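To start, the structure itself, in structure tokens.
One protein chain omitted, others in place.
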Amino acid sequence: MLIIPCPYCGERPELEFSYGGQAHIDRPLAPSDLSDEEWNSYLYVRANPKGRHAERWRHIHGCARFFNAVRDTRTDHILATYKVGEPEPEIPA
Amino acid sequence: MQRFSAFSLFRQGLDRQKGWKNQWRKPDPKPAYDAIVVGGGGHGLGAAYYLAKVHGIRNVAVLEKGWIGGGNTGRNTTIIRSNYLFDESAALYDHALKMWEGLSQELNYNVMFSQRGVMMLAHNIHDIQVFKRHIHANRVNGVDNEWLTAEEAKDFCPPLNIDPNVRYPVLGAALQRRGGTARHDAVAWGYARAADALGVDIIENCEVTGIRRDAAGAVSGVETTRGFIASQRVGVSAAGHSSVVLDMAHVRLPLESYPLQALVSEPVKPIFPCVVMSNTIHAYMSQSDKGELVIGAGTDAYTSYTQRGGLHIATETLAAICELFPQFRRMRMLRNWGGIVDVTPDRSPIIAKTPVKGLYVNCGWGTGGFKATPGAAHLFAHTMARDEPHPINAPFTIERFRDGYLIDEAAAAAVAH
Amino acid sequence: MFESRIASPFAGESDAIASLGPIGRAVLRCREADIGSISDKLGIALPRAACRSESNGPSSALWLGPDEWLLLHADLQDDWVSRLAAHLEGELCSLVDVSHRQVALAVQGARAAEILASGCALDLSPRAFPVGMCTRTMFARAEVVLWRTGSMSFHLDVWRSFARYVEALLREAESEN
Partner (left out) sequence: MTTGHFRTPSGGRIDRSRPLRFSFDGRSYSGFEGDTVASALLANGVHLVGRSFKYHRPRGIMGAGPDEPNALIGVRRDQGRYTPNLLATQTELYDGLDAVSQNRHPSLEKDRMAVNDRFSRFIPAGFYYKTFMWPRKAWDRLFEPRIRAAAGLGIAPSESDPDSYAQRYAHCDVLVIGAGPAGLTAAMEAAKSGAQIILCDDRAAMGGSLLAANQVTIDGAPAARWLAGMLDSLAGMANVTLLPRTSAFGYYPHNWIGLAQKLTDHLADAAPGQPRERLWQVRAKQVVIAAGAIERPLVFPDNDRPGIMLADAARTYLQQYGVEVGRKVVIVAAHDNGYRTAHELKDAGIDIAAIADIRGDSPVAARARQAGLRVLTNAAIDGTTGKLRVASITLTSGGKRETFACDAVLMAGGFTPSVHLFSQSRGKLMWNEDLQAYLPDQSAEAERSAGACRGHFALDEALADGAEAGRSAAEAAGYPFRPAIIPLACAVAHPVGGGGHIGAAPTSDPSRPKAFVDWQNDVTAADILLAAREGFLSIEHVKRYTTTGMATDQGKLSNINALGIVAEATGRTIPEVGLTTFRAPYTPISFGTLAGRARRDLLDPARITAINDWAIEQGAVFEDVGNWKRAHFFPKNGEDLHASVARECLAVRESVGIFDASTLGKIEIVGPDAAEFMNRFYVNAWTKLGVGKCRYGVLLREDGFVLDDGVVGRLAPDRFHVTTTTSGAARVLGMMEDYLQTEWSDLDVWLTSTTEQWSVIAVQGPKAREVIEPLVQGLDLSPDAFPHMSIADARICGVPMRLMRVSFTGELGFEVNVPSGYGAMVWQAIWERGQAHDMVAYGTETMHVLRAEKGFIIIGQETDGTVTPDDAGLAWAIGKAKPDFVGKRSLARPAMTDPDRKQLVGLLTRDPRIVLEEGAQIVAPAAEDRSIGHVTSAYHSSVLGKSIALAMVRAGRARLGERLEVPMPGGSIAVDVVAPVFFDPKGDRVNV
């Protein structure tokens, strides 16, 4: 059970959250202008890194807000969480 | 290759089993190979075997960063079945199932393939509709799959609780009698031994750290922890780590890697005759030849490479198991572990060429990789040898996501209205 | 005329686990900038601090999210929310009556926190969950709103269709000694 620091509510158990996949993938403003290839990358292609991953979570059974987290997928340690719209924070290695 | 048989075992017995040799050599990597397979699991070792056996390409290396069979091959719950809905999937998995039926003899290694039957439980009307759709589709495709009433299901699996007054009563089941289980380690070792005998180099503790490409952009070899190894044909069969390896060639795929947990009970005398799966309450179970109840749990909700997961997955799975089989409530969990499964958006695999010439990939098996081992290996070898897919894996391309030709087994099992 | 009594889904009653009668509930959503003026019109200060509550007579405002509050009124009248809405005329916000969406239990007494800990993963010690704290969370497989109303008393709001599930689990925990 991960313990996730919600930017609004503080540390809460994983069971209050839902995972939202890779963060910072903005929906194109004019999808119809995109090629199939470009739309495919937006829709499906993911970094899936082994290491630091900026990802979306929603505190769905808490404050219900979406937010972003930087998690190390090798250890599951959460290095930072931040609100939607904020840039991914610099974290020294 | 030292032939395995009851006789050789007896003869060796007279000499206290002293005469057995390495089941596969421990070669140092050569400077170059005609083909390299990255990943020493069942899929990778099998691909190397079929490259040598079927396509005569024997100058092949399998590069494994740890010990062979140490990934999902050695961590899965070994369920084998082929009763998939869509024509493409049914063809793929039944191709594998047919190969399983002769694999021990093919490899001269007892992989303990056991056709005990795989029974999938229906708990609501929607399940019944979905399973019957599968059964009808399978019949048209020549894949065995039959409907059982709750009573017939209990006859087939006596520990099953069919009391109608439980939260999720058993309303019936779809049974594939040809389905079953196999001994996962033996699959890796059997392929390794057979491939080795055909000249394939199996190189353990050799991690790929880079993929080198020539001026034209084609693959020219791989950097490894044991130096550069040249090859114009590289097949990636790295399961949960596929994204990591392909990223070395700047190939990005629609993949995400999730922890998948499994657990076993203490060994008991035979009590559970088949494989039972319940997708509705997320649990599946069989009993191994050793006597352990082997239980598959769900994937954790987030991507991870930790090969473990949370306690809540085991508790939810066992709650489901204890409802289906209340007599096992006093049984005890002996081991709980996790693997890493790579999942595509339509939960079907990719066995295909990549945009990079000479680079091939077999990935995206999600929770279904083990059952496909011989088939996937055979088709991947074909794709690598001919530089074009076999008709069976032709639909399982990377481009299907761009074009929308998804093969979405999970979606087809839809959610009830 | 019909006897318009509000039905309760709860089965049992005990000192430790008692159902709280009909309560007025409304979900208020608004932007941060408008919290002040809306508070004035409501006559209750919407808490800005996460997971904190404010009470004023029979009315309480529970912080559920940075732009979401659960307004409670001790005794339910069918027109309570429309009267609130009238007060908020012209404000940029959303006010929705959910008086019947949820039902409430009081979990109280020396074992209250222990009983809740059978299904709630939060730290319910007074240090971590002081009087006045409130939050959405999970109790076993049901989402609830948990509000500490006293050192040994909690208000548990649960969606009506989950009421018997949550009550049954609480009763089992209550029966342990």
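Order as written gives the chain letters A, B and C; numbering starts at 1 within each chain.
FYI, contacts are C-beta pairs under 8 Å (C-beta built on N, C-alpha and C of every residue); 3 or more make two chains touch, one makes a residue touch a chain.
Predicted, not measured: the structure shown is a model, and the values here were computed from it.
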item: Contact set of the excluded chain (shown chains only); value: A, B, C
item: Touching residue (missing chain; options B:Tyr93, B:Tyr191 or B:Phe328); value: B:Phe328
item: In subunit A, positions touching the absent partner; value: 1-3, 13, 18, 20, 26-28, 30-32, 34, 36, 39, 43, 56, 58, 60, 64-66, 75-76, 84-85
item: Residues in subunit B touching the chain absent from view; value: 4-6, 8-10, 13-14, 16-18, 20-26, 66-67, 69-70, 74, 87, 102, 104-105, 108-110, 112-115, 123-126, 129-137, 139-141, 161, 166-168, 183, 185-186, 189-190, 204, 265-271, 281, 287, 289-291, 306, 308, 310-311, 314-316, 318-323, 326-337, 345, 400, 402-406, 408, 410-417
item: Missing-partner contacts on subunit C, residue numbers; value: 1-9, 22, 27, 29, 31, 67, 78, 92-102, 114, 117-123, 125, 128, 140-142, 159-162, 164-165, 168-169, 172-173, 175-177
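To be clear about the criterion, only the chains that are shown with their structure count from here on.
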item: Distance from subunit B to subunit A - Cα centre to Cα centre, in angstrom; value: 29
item: Residues within subunit A bordering two or more other chains; value: 1, 15
item: Residues of subunit B touching at least two other chains; value: none
item: Subunit A to subunit B touching residues, read off their complex; value: 1-2, 14-15, 18-19, 21, 36-37, 39-41, 43-50, 53, 55, 71, 73-76
item: Sites on subunit C touched by subunit A in the complex; value: 50-51, 64-66, 68, 121-122, 135-138, 143
item: Residue ranges of subunit B in contact with subunit A within the complex; value: 241, 243-244, 247, 252-257, 301-306, 310-312, 342, 345, 401-403
